[in-house]
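This view holds just a subset of the chains, kept in their places.
Labels run A, B, C and D following the written order; every chain starts at residue 1.
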Amino acid sequence: MATVNLIEYEDASPEVRAIFDDIRAVRKTDFINNFWKALANHPTSLKRVWNDIKEVFAPGELDPLVKELIYIAVSVANNCDYCIHSHTANAVAKGMTAGQYEELMALIGMAHQTNGMATGMKVPVDPEYLK
Amino acid sequence: MATVNLIEYEDASPEVRAIFDDIRAVRKTDFINNFWKALANHPTSLKRVWNDIKEVFAPGELDPLVKELIYIAVSVANNCDYCIHSHTANAVAKGMTAGQYEELMALIGMAHQTNGMATGMKVPVDPEYLK
Amino acid sequence: MATVNLIEYEDASPEVRAIFDDIRAVRKTDFINNFWKALANHPTSLKRVWNDIKEVFAPGELDPLVKELIYIAVSVANNCDYCIHSHTANAVAKGMTAGQYEELMALIGMAHQTNGMATGMKVPVDPEYLK
Amino acid sequence: MATVNLIEYEDASPEVRAIFDDIRAVRKTDFINNFWKALANHPTSLKRVWNDIKEVFAPGELDPLVKELIYIAVSVANNCDYCIHSHTANAVAKGMTAGQYEELMALIGMAHQTNGMATGMKVPVDPEYLK
């Protein structure tokens, strides 16, 4: 637990293999990234989090690439290095252009800046926003 | 400074009025929200931040609504109450549907969850993501 | 505990009164702010945190006002509304000028921006910084 | 200062050695972890922080293992990689089971998720919680 044990498919229990198989089927790739290999130490959590992720990334009203951009934005603000790497890779796989990436980074930077300034100056919420 | 002084158009210097006029022209509305009235105490900062915002929100490769969703995502992670209110209002004004909002909140929640778990388990970045 | 109980001097135990007296003596003011009244529910913590604060704010190589500016910067990044209010008031009391406050807010904003961008782009630390 | 200088016992001043001796005595181990070797550059801080830690981890109403779990939870949310490693190792040393660790990671993940959603949706505190 002090360091993480990554569980490979070959060493996984049938319960974990079933989730890994589902991840591969849904994502149409054999690649299982380390997050799931780490969670495989906790089969109940693996199942719950994978089902959640499947539901949240299911086709909906937001474009699949947009979902990755939002995920990156949160991961940067929370400073999750693993998540920034994995979701940026996902966004590239889903067709993110260099121009979109530049705009994403610029927006993340500006949001941080105005977040800090609005908080620092203690700006009250406009009544117009509370209607 | 202990509380913020909100500068109204009528009480603003010509320098500040020029920025307020530009905000109104670019946004096609008379409404100036409190963030800018607070920044108006610091005309140099007002000018710099407004020019930055104008550049970052200029037409580009990301949809204007998507830009607001990304801004909301960062603001939630940074817990900037003012910014959550203002950019959610902006997103509504730009046509965010109830379904898109539900997906945004769900994604923000899930990203926080997996950010926390990946960080907590100390998951190493996959070599595949470093290519 | 669900809401905080603020303990006034009149209602405090002799142990808490002794700390309150020391706060008043060190700060040369009768005013005891709510943070200490809240901590007074936990006399051991009150004593430990007050002694820490006294030591950290004791005369040293950084100017007393600079110490408050640093405290504000951390409090904004951590989004502690109480702490932003109290330390901004302290900074004003220690002579912070309007120009210094503008520069402080501008720096906090820019630091947030470049923090977000450096983290988002996963910029590696320069070897020059590791010497 | 650009990188940290870790001070070993052999190279430490008598003042620092006294604290290191106390750390070893209280923890019943010869091992001094890097946090203290780093703080040893600042003897006043070393003494203050060690005394604080000793007081906060002194026997009380919370179980020593529970204290480590709480420490891990904060460290994950603050994304302190060093602290996650050291306090997870401490928790293992204090008997944390694999099942407890799974529950800890699951709770940390869920707390992050609902934190993000409650903040994002701007949920008002129930009057029942303010009684």
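A few points about this structure:
The criterion applied here is as follows: contacts are C-beta pairs under 8 Å (C-beta built on N, C-alpha and C of every residue); 3 or more make two chains touch, one makes a residue touch a chain.
Bear in mind the structure is a predicted one, so any value in this text is a computation, not a measurement.
Total copies of the shared sequence across the full complex, per this structure file: 6, with 4 shown.
What we mean here is this: only the chains that are shown with their structure count from here on.
Most remote chain with respect to chain D, judged by CA-atom centres, is B. Separation between the centroids of chain A and chain B, computed from CA atoms only, is 20 Å. Counting partners per residue, chain D has 79, 85, 88, 105, 109, 112, 116 as the residues that reach two or more other chains. The part of chain B that touches chain C in the complex is made up of residues 1-2, 41-42, 44-45, 48-49, 74, 78-80.
Contact residues of chain B toward chain D in the complex are 72, 76-77, 79, 81, 84-85, 88, 104-105, 108-117, 119-122.
Partner chain B is touched in their complex by these residues of chain A: 3-4, 6, 31, 33-35, 38-39, 45, 49, 52-53, 55-56, 60-62, 66-67, 69-71, 73-78, 80-83, 85-86, 88-89, 97, 99-100, 103-104, 106-108, 110-119, 121-126, 128-130.
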